[in-house]
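One protein chain omitted, others in place.
First chain written, first letter: the chains are A, B, C, D and E, and each begins at residue 1.
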């Protein structure tokens, strides 16, 4: 599954295009993302995993890829991801099983 | 559209991988699924169709494929599915028209 | 909990006001509802329960009250409701436990 | 229904408290909101109505009150709101009927 | 990206199949859509863009393609779309960034 990395690049390219069309909005949103991901009592990796878990409960695949990439860059391990996905399943039921299973597959693919 | 069956197999494989990484959670979730699908005043086929209708309102395609496969194995007919999809459209509007239309196509593909 | 019946009346009054402000739309939507609820291979009571189960997964309390009232008028029993709620929990996780629990309480209140 | 104005004040007070606890995030989010609401080919009033319509499809009552207040301050009329709510019903089905009906009631209450 | 037009055709074909299987429901839903899209204080193009913005917050790609096609037929410009997408991001956060970015790409592809 080389697709996970392609999917990430496609998402990043599209976001870049949208950001160029809407610079004021993205100026604000990048501050939101920065504040949300800054290391605190949760590490940056943990915060990216929380974002991925929320993405799983929303069924947003591009978000899953994007935040798992962020989590990996901050050193997240598969065991950490699985724990976050378990909370997602508790809060999202069957659809979170489906997107959680995709998240695990994507996480492994992004590591290669 | 031979893809529906491939999509089902991919989803099942991914679920298997996730279940192996998270056996306690899946032990619990399989009890939830079993309780939810046991024949009662709704038949097992009807319950799988209700699950598929909820999946339509949530836009979870893997869930649609998965529960339509379950419905077919319990003997669901297309007329039964269409009725469940109609309730989904009442409760979900335009997006449920879109995913309901996919559900009908997938149901036919899985029968071949 | 006499509130369930009050909540139903408030919702019905508000819908009436909205329908008066938007007659074309409601002309169409009432056809959608009628088609979705007509007895077929699911009974009308079962269809109202499916609508209530979807409402549970969406967290729409007014919808829950409204469709449980419809289900009761068509003769639904508590055991039927519980089965529909179980599918909702399978597909919605924790939030559906919360709204499913409310649905059961509302169903009992509406029967008194 | 004097409650709409109370509900607005409660929401505003709570947002103030959250903003104080999370100043970086709210610095970014206020830029997002400002960019999203600036008059362009849609007027500011229309944009607040779009936000309210999205809030209707999400069932977020505090958001409905908040953005209807914004719409009124920018001169929105009830006929404009009804049109936005009609799109919400097209895209959200029954739950949007319920929250759309609440939005109309709130809009009238905020005008008094 | 010739795919946007293919995706539109596939969605339209599937809707046609569903409509044939469920004529009463679609008779009602087409009235809902017609009422929701009729020009008023919002133009028809603006209403299609609102529908697309709601679709972005729901992550329904087929809906995005469908309503952007409608918006283009009524003369919508990219600047109008971007404004609607900005409200979607305000109301939907990260997932709306992802689907909003797809919407912009699809809009451009449909124009070619």
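Heads up, the rule we're going with is that contacts are C-beta pairs under 8 Å (C-beta built on N, C-alpha and C of every residue); 3 or more make two chains touch, one makes a residue touch a chain.
Quick caveat: nothing in here was measured; it's all calculated off a predicted structure.
Partners of the chain left out, restricted to shown chains and counted across the full complex, are A, B, C, D, E. Although one chain is not drawn, the whole complex shows that of A:4, A:21, A:68 or A:88 it is A:88 that touches it. The residue from B:36, B:81 or B:103 that touches the chain not shown here is B:36. From the set A:14, A:58 or A:102, the residue in touch with the chain omitted from the display is A:58, counting the whole complex. In the full complex, subunit C makes contact with the omitted chain through residues 59, 78, 82, 85-86, 89, 93-95, 97-102, 104-105. What subunit D contributes to its contact with the hidden chain is residues 11, 14-15, 17-18, 21-22, 25, 29, 32-33, 51, 55, 58-60, 62-63, 66.
Taking the whole complex into account, subunit B touches the unshown chain at residues 22, 24-25, 27-36, 38.
As a working rule, only the chains that are shown with their structure count from here on.
Here the chain-to-chain distance from subunit B to subunit D, counted in touching steps, is 1.
Inter-chain centre distance (subunit B to subunit E, centres taken as mean C-alpha positions): 26 Å. One finds 28 Å separating the Cα centroids of subunit C and subunit E.
Looking at subunit A, residues 22, 25, 29, 32-33, 59, 89, 93-95 sit in touch with two or more other chains.
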